[in-house]
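Just one protein chain is left out here, and the rest sit where they should.
And then chain A:
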Amino acid sequence: MTVSSPIKRRTLLTLAGAGLLSGCGGGGGGRGDVSNAGKDLAPWPTHVPFPGPAPDAPGDDTGVQPLYLTYPQKLTRSVTDTVGDGSKVTAMVVTFGAPPRPVEANQLWQAVNKALNVDLDLIVVPDPEYGQKMTTLMAGTDDLPDIIMFTNLALPNALEFVQARCADLSAHLSGDAVKDYPNLANIPPYAWQGMGRVGGRIHGVPLERPKPANSLFVNRTVMDRAGIALDWNREQYIDAMKQLTGPRKWGVGWFKTLFTGLGGITYHAGSLGAPNGWAETGGAFTSTITTPQFTEALDVMSRLVAARTHFPDSLTASSTDLKAHFHNGAVASMNDGFGALNLQTLTSIGNRFELGLGRPYGAEPTPWQGPGLFGFVAFKKADDARIKLLLRVVNHLSAPFGTTEYELANYGVEGKHFTRDADGVKTLPLYDTENNSLLPIKYLGVAPSVLYLPGYPKQAQAAYDWQRAGLPKSVANPAVGLRSATEVARGAQLNQIIGDGIAAVVFGRRPLSSWPEVITQWKKAGGDRAAEELAKEKQATR
């Protein structure tokens, strides 16, 4: 092969990629290639909302979810044509539970295979090994599974991998093309934007999540008993935590991985008005960690520790351990992802107490929004017909609440996994061993979420009220969906610096006055460069 111009590294890889690639839009070399700056941007898919069953209380544009206190009486069908062709579809997907029963003994799996008309072969990767496994998969040259699921975990070189070895879906999804897949057209724009483009192209389908970011879950029952009001200010909040602390009882519950980034401080920073991740003013990006509000949040957290209101093993406990302490009443509040408001959590708490959500305590809060998605799925490169089949699979699994497809994906088969009564869906014992967490199909495609907690209408109503109170003031992270090569390459390290720094100040290993040192360290490690890249990227996508 004769090449007249000097080959750039990325181009060389492209050529080496066994002819898989058809050029990357003539992009530059190296790591910056996944950025959207200077690229033609594929338009986002047109949003065609699904006219679902009427909710008991409507959702809105701020991200408040539609509330359903009861299960819809009549379900509709969202998929009418056949999905698969009986072929085998392999998928690599994360799991947070035990491995699923083999398909021969798994009635849910069989039912899903039948509905999709494919032979779904899942490679389930336990959450703790996920990063490592993905790094290996991406570094290797092995054949890829048809569907590869990416979580929001910052994996080095993930976007380069997606760009080089996964299918470009723009032709199938961009603009009105998405209407061929009505359930994908129903995915709200913020989820697509949260996923972001890679080199200007659409390379995946997002797994939507509701807007609230890491939130404060509270034991409403003990708080009511102690006379603690729903709304509180800073001092009232700290006093409440002191009040709930006693022999083998703690007000504040944190766990280890909250301190690998901003997770632990999210509720406090949002309460006190710190920007969500980044502040963007006039095209320039400043990190939230440099703001005075952020320092105030650190101060509140260190006061909680100084007053010994926190679970003493917060830096060593796993999230599972801490959940156990929260669910059995030893810890009165805990920070967790909003997704923890689910049936499994409520079942685990049982009737020990009523689960609630803590409202922000600051005078001018800016509750942080999450990125709007849990992750996304990408497909191995293949011919158009195969890609269309895979999109139909994901379309089926993304069917919205109120459809028969949703019911199958979320509750299983009626009479086997669940029954229906006046309250709505009641799960059966088989559901405990066969559900969409253990058979993690919900990470291949998922419906935009609604607030429906079968059997717990009161909690659903409380969460709805909480969303109505907080979300209108909530702010998005202006960097979500923007590409910064430095964040991709050094994101884990940057987060580590922040997490370690927060832990050091909060747990009294360093004085609050030393926080500027952490900022300097972060800036030097790539924070400043990331800010510049985000600004450039912002300008390009505007």
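Just so it is clear, a residue touches a chain if its C-beta (ideal position, glycine included) is under 8 Å from a C-beta of that chain, and two chains touch if they have at least 3 such contacts; residues count from 1.
As a working rule, contacts and distances are computed from a predicted model.
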| item | value |
| --- | --- |
| Chain not displayed: protein name in its UniProt record ("Circadian clock KaiB family protein", "Transketolase family protein", "Putative aldouronate transport system permease protein" or "Rod shape-determining protein MreD") | "Putative aldouronate transport system permease protein" |
| Touch with the omitted chain, as defined above, among A:67, A:91 or A:138 | A:138 |
| Selected residue (touches chain absent from view) among A:37, A:111, A:230 or A:504 | A:504 |
| From A:66, A:156 or A:445, residue that would touch the chain that is not displayed | A:156 |
| Contact set of chain A toward the excluded chain (per top definition) | 9, 12-13, 31, 131-132, 135, 138-139, 155-157, 160-161, 164, 247-248, 250, 256, 259-260, 311-313, 315-316, 325, 330, 489-490, 492-493, 496, 500, 503-504, 507, 509 |
